[in-house]
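Worksheet: the structure to be examined is printed underneath.
Here's a slice of the assembly, chains where they normally sit.
Note that the chains take the letters A and B in the order they are written out, and that residue 1 is the start of every chain.
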Amino acid sequence: MVIVMSPGATPSDVEAIVEIIGTTGGEAFVSRGVNRTIIGLVGDVARFEALDLRAMPGVADVMRVSTPYKLVSRENHPERSTVRVGGVPIGPGTVTLIAGPCAVETPEQTLQAAEMAKAAGATLLRGGAYKPRTSPYAFQGLGEAGLRILADVREETGLPVVTEVVDAHDVELVASYADMLQVGTRNAQNFALLQAVGGSGRPVMLKRGMNATIEEWLMAAEYIAQRGNLDVVLCERGIRTFETATRNTLDVSAVPVAQRLSHLPVIVDPSHSGGRHDLVLPLTRAAVAVGADGVIVDVHPHPEQALCDGPQALVDGDLAELADVMRRFPALLGKTAAGELLTPA
Amino acid sequence: MVIVMSPGATPSDVEAIVEIIGTTGGEAFVSRGVNRTIIGLVGDVARFEALDLRAMPGVADVMRVSTPYKLVSRENHPERSTVRVGGVPIGPGTVTLIAGPCAVETPEQTLQAAEMAKAAGATLLRGGAYKPRTSPYAFQGLGEAGLRILADVREETGLPVVTEVVDAHDVELVASYADMLQVGTRNAQNFALLQAVGGSGRPVMLKRGMNATIEEWLMAAEYIAQRGNLDVVLCERGIRTFETATRNTLDVSAVPVAQRLSHLPVIVDPSHSGGRHDLVLPLTRAAVAVGADGVIVDVHPHPEQALCDGPQALVDGDLAELADVMRRFPALLGKTAAGELLTPA
């Protein structure tokens, strides 16, 4: 931390700060300029924050200078990581396509969606059995029955399964069926859940909170990492802004920024950010082009009957175009579509 | 719902809509203007939303027209409600002061803070035993030991206790000590937790999510109400905006807006919204003046040693001024400070 003293601060104001920092076991380095004195602090930031330094006489400003996340930071882990989900890599050098229905509804719908996904080049299947919904009157998911459907479809298609968990106490159950656990945007600061998936032994896809700064997103990942789980994939899914033409505003800049700050892979959800079917393909292209390590999209055999987020699902006619994007764009960035690593050409 | 057709929509486009609405059991009312046709829908909105109406030929826009919350709505419950916490009313006609330490740290600190609170006119004690913190390295609260301290201080001061619960599976435990359960801003869409407090038998204070629209806030309350618990107090605590001079932007307009839409009481947290000690009193005055049914503030005997949010806590010197605000402002609005109902003059 750095303390900036106001122009009128007295030497005894400065001394009082040096002293109070000393009581925390930290050290204060004083640097006197012509108009201003600046004090650099070294030690336990949490203890500094507990002092009301801003309220001390002569203090003009207090600023934090080192990143508050450690395990997920790239500072001490310069190489970018690859997370493997049932053998499928997500990380630098590849672009992984995850696709499937927003919600698991029936075995048929899930299987059909999985086959659509596979045809488009997906190597992982998404599908929700537990759905966090703004309204208590909306469809909340099939629960364990949905998980069983996902496991059956994995059996049939060979696609490992990514599925959301919404309650810390369901983690064990969901982990017994899934290859990767998803934490949704509304749970991005549900710390009990973050800690539980941190102890689950499964890779985790962590969606950015729709109101989370990039730093808070990385802090949420740190909660998972701190429980011994570094297999975390960050997923940008749009942030809340004043614009209402799209459900959320996809923050593509967050991809290179997060990749620079953290060694974790970063993927993009173009379906939920826009909330509009007609934006999914353009945003998928943008995501791959900006350098995302993968994308996760909704597909549905009959979106007009979908019980959740139908309007944003890709349908059969779009899949050829999606497959085409996944085939041609990664190469432009010197990457491989993850599908090509697994399928014989 | 209302569907607005584009100028070029054909009669068969309109017919297709009438038909598909019919398949859901709903009815479509067509209204033809000179340039535009508008179709009003009556029936099950969830089923309408599952259709991708926006994608149908000739559709220009689709709009929802009725409120999605029912039990907390004022439409069917015109009189504003009063929630009682250990005998203390929160509702129209009174202004209730809730005060105490952000986090329970020691029995002494909690007792001292409670006495400060009481002296300022508080009739309810706040204090956190479970703290949701952005960093996994920050103080997370004392847990059950903290709850026991709160119960002891209640014994000594007579102040009923409001305390936060952060995990659905702690609800029973926390409810066994507390008079009112608090759901924090980061859990405003933790639906498992909302349902759990809905079944707890205790009144609930529901903080607005820092990124929640007023409608989403009321939907969160609806989750609690739907489990049979209508003793919900809404708490405005600031929303996230681009402004960085304050931690969040206190949305005072939300108080009259929410009071008009819902029969539930609405209070304000001036401590966490600003995040700055010097703003607590001005924002308390604004909250009472705008018509809030109460305020909840942090007090701490020694904020410079606080383990959580010290910089925003009121200290002894401020309390006379707070007491003065609580004594003089409610009368201006024809209200009583809740404290006066309980204490002999």
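Just so we're on the same page, a residue touches a chain if its C-beta (ideal position, glycine included) is under 8 Å from a C-beta of that chain, and two chains touch if they have at least 3 such contacts.
Model, not experiment: these values are computed from the prediction.
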| query | Assuming the 2 chains shown are copies of one sequence, what number of copies does the full assembly in this structure comprise? | reply | 4
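Going forward, only the chains that are shown with their structure count from here on.
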| message | Using only Cα atoms, superpose chain A on chain B and state the rotation angle in degrees, rounded to the nearest 5. | response | 180
| request: Would you mind pulling out the distance in Å between where the CA atoms of chain A average out and where those of chain B do? | output: 27
| query | Where on chain B is chain A touching in the complex? | reply | 20, 46, 49-52, 54-55, 68, 132-139, 166-169, 186-187, 189-192, 195, 209-211, 216, 219, 222-223, 226, 240, 277, 303-308, 310-311
